[in-house]
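Next up is a structure, given as structure tokens.
The complex appears here minus one protein chain, its other protein chains still in place.
Right, subunit A next:
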Amino acid sequence: MAPLAANRKRKQNVEEASPSSDTETFPAGGLDLLSEDEDEQENGIVQESDVDAFPEIDAASDTEEEGEGESSGDDAKFSETEDEEEEDDEDASSDDDLHVFPKAKTVISDITGQPKKIYPEIEPDYDSDSSTEDAPTRVGNIPLHWYDDLPHVGYDIDGKKVLKPARGDELDKFLHTVDDPSAWTSAFDKNTQTDRPLTAEELDIIRRLETLENPDANYDPYQPTVEWFTGAGKEEVMPLSAAPEPKRRWIPSKWERQKVMKIVRAIRQGRILPSKPKTTSSQPQFYAVWNDEPPSSHVPLPAPKPHLPTHSESYNPPEEYLPTAEERKEWEATDKEDRERDYLPQKYSALRLVPAYDQFIQERFGRQLDLYLAPRIQRKKLNIDPDSLIPKLPSPNTLRPFPNYKSLGFAHLRGRVRCVSISPDGAWVVSADDEGVVCLWEVIVGREVKRWTLNQKVGAVEWCPRTDVSFFVVGTEENLHFYVPPNLTPTVLSATKTLLNPPNLPPAPETPSPVKWVNSPSASALEAPLLSLDLPPSSGLAKNIAWHRKGDYFATVSSGGGQGAVWIHQVSRRHSQAPFKKIKGSVQMVLFHPLKPHFFVATQRYVRLYNLAEQKLLKLLNPGTRWISSMDVHPSGDHLIVGGYDRKLCWFDLELSDKPYKILRHVVYHSRAIRSLHFHPSYPLFASSSDDGSIQVFHARVYSDLLTDPLIVPLKILRGHDVRDGLGVLQVRWVPKQPWLVSTGADSTVAVWCH
């Protein structure tokens, strides 16, 4: 209620003030003329009190009204004084529309008696010159901003200050806008220093300016055109010149043609493209923003710097850094991680009294751990296709022939078929099983033609590589038996007999050998062995027989171990000798070098290469396998493959190194122990068999120059043997002269694999 009451009071004041101002208009003006000092004083009073200022405002406003009144009074005066002229004006007013300029009236001058033109008086009306407008305040035509900071706006004609009309404060302004409905259409007039309501024309101009129209309401943008020079009846009929039409008006222009032809030529030659071909570059290019990895501008964090020592870490810190007893107790009570500091300041009087830093190891360890667990090395990740790192191997199809299917199988009755051997002419196979049955059969038909029953476990069987004689050796428990195949030509048969059972025995050596060479009494029968060797007792099963390429010597390995494990027998001299006095480890296999008088001995871990002629060790090869199961030497004699029970195959280049050139491991190779290895005598092939029941065939090309590495390509995995009791394919042998493979399995079958 209070503000409302105040408003009301204020209103009343205004209402009271305004009539009083009306009444006091002229006296105020009169009073003003009295003294300037008072006026100043009054002005000061006016400044002090708003109430007193109101009459001033009203006076100013009244002066305007007065001005208007005066102007009307002037008009009245004017009309009074110039009645005659007014009549003329009235006469002329009818002609005002027709004549722009005022008509001069010719009168006879009273003085001269001459006629003179008299123009009508110029009405200082609204549309007359604004300079003639009488100012509402008679301060003159001055820039009003001079008085912006002053309470008056200038001086009137009498030299009195014309005070600015009092302006209400913001509240009054607001009330004014609320009370007066025309307040929003009024504007502040600087000349009069009041708010003046805008006329309808002005509002219309404002509206037109807001709508971007022409501010003149009478402007008509669509006036009909006034045809001054054209149109009907105004045509130019006559030519301007009598000159005849020039020729160039009606012949084609030579220069234009030349210009056009220049462009045409340029188009033909392609210098100008008539229409630019729409390429993809002209079309907007789209690309996946997120496809590319953002540039790895990620800078790795720098390693945190170790803290610099502070005053409290000094060996002799000031006393205030030293912890009190309570602090020390509290420090010791808190856990190590929770401590604010990981040390207690200690004071030593001299540096030499400082003990060793007891936290040194822990601190170093902590820092190393920090560096290790938050590595700050930026690792470059290489984008390499892993397939491109695989060496390019030729396709197996280009390396034909190699065995790829099981052509036929030969079944033993029972027992594991441990060993097989193929005659040097490649026609006959001898296979022997654990039951002591030795079978002779054709390679290509698989028909058994002869069978020997030994009633002894057979460990090895091997044909003599000679072609002029034909026999094979069967190794059993502490015995070696020499058998002759049937259907031999008489010459071969007699040669074999004379070799194995010579009519006059060669002289016995000086040192009697423990191996006895015994001829069977019935020399003619094929059933019994033609010759038998009795190895020394407790030498065990002869598990390996290796022939020298010339067919005179052969070496055997017995499973008994010890000194009598390895024997080298000479058939022609009927003599056996143990080449090694002492053998480290149990011998697994022996081999003769195909070309040189060298001898390979594979023990459990190592392969030793001996020179038999010079009786010395040449090489010690370490394949790195835990237990060597088999080995074979390449026909060139420079390469050796060694297989182990730990599923590893090592390829040795004997010229190159004592270390394996290549190792095949079980990830890509046999999944169980390797049982047998064999190089093909003529084709670049080797095969390996394993307890996983599979045979793997490899292409192994060896180059004669020392620069090119051997090429080893896996060709084929042959599966067909069953695994019995953890034993798979026990031996593989190649058929000479054909890329065929013969394999024996623990499932008592022998298979022939053809290409």
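Criterion: contacts are C-beta pairs under 8 Å (C-beta built on N, C-alpha and C of every residue); 3 or more make two chains touch, one makes a residue touch a chain; residues count from 1.
Operating definition for what follows: contacts and distances are computed from a predicted model.
According to UniProt, the chain absent from the figure is "WD40 repeat-like protein", selected among "Large ribosomal subunit protein mL53", "Glutamyl-tRNA(Gln) amidotransferase subunit A, mitochondrial", "WD40 repeat-like protein" or "NEDD8-activating enzyme E1 catalytic subunit". Contact with the omitted chain, checked across A:Pro396, A:Gly415, A:Gly446 or A:Gly637, is made by A:Gly446. Among the residues A:Ala183, A:Ile205, A:Leu408 or A:Ile663, only A:Leu408 touches the chain that is left out of the figure.
Checked against the hidden chain, the listed residues A:Gly140, A:Pro318, A:Pro394 or A:Pro486 yield one contact partner: A:Pro486. Interface residues of subunit A facing the missing partner chain: 400-401, 405, 407-408, 425, 427, 444-447, 449, 486-487, 489-490, 492-493, 524, 737-740, 754-755.
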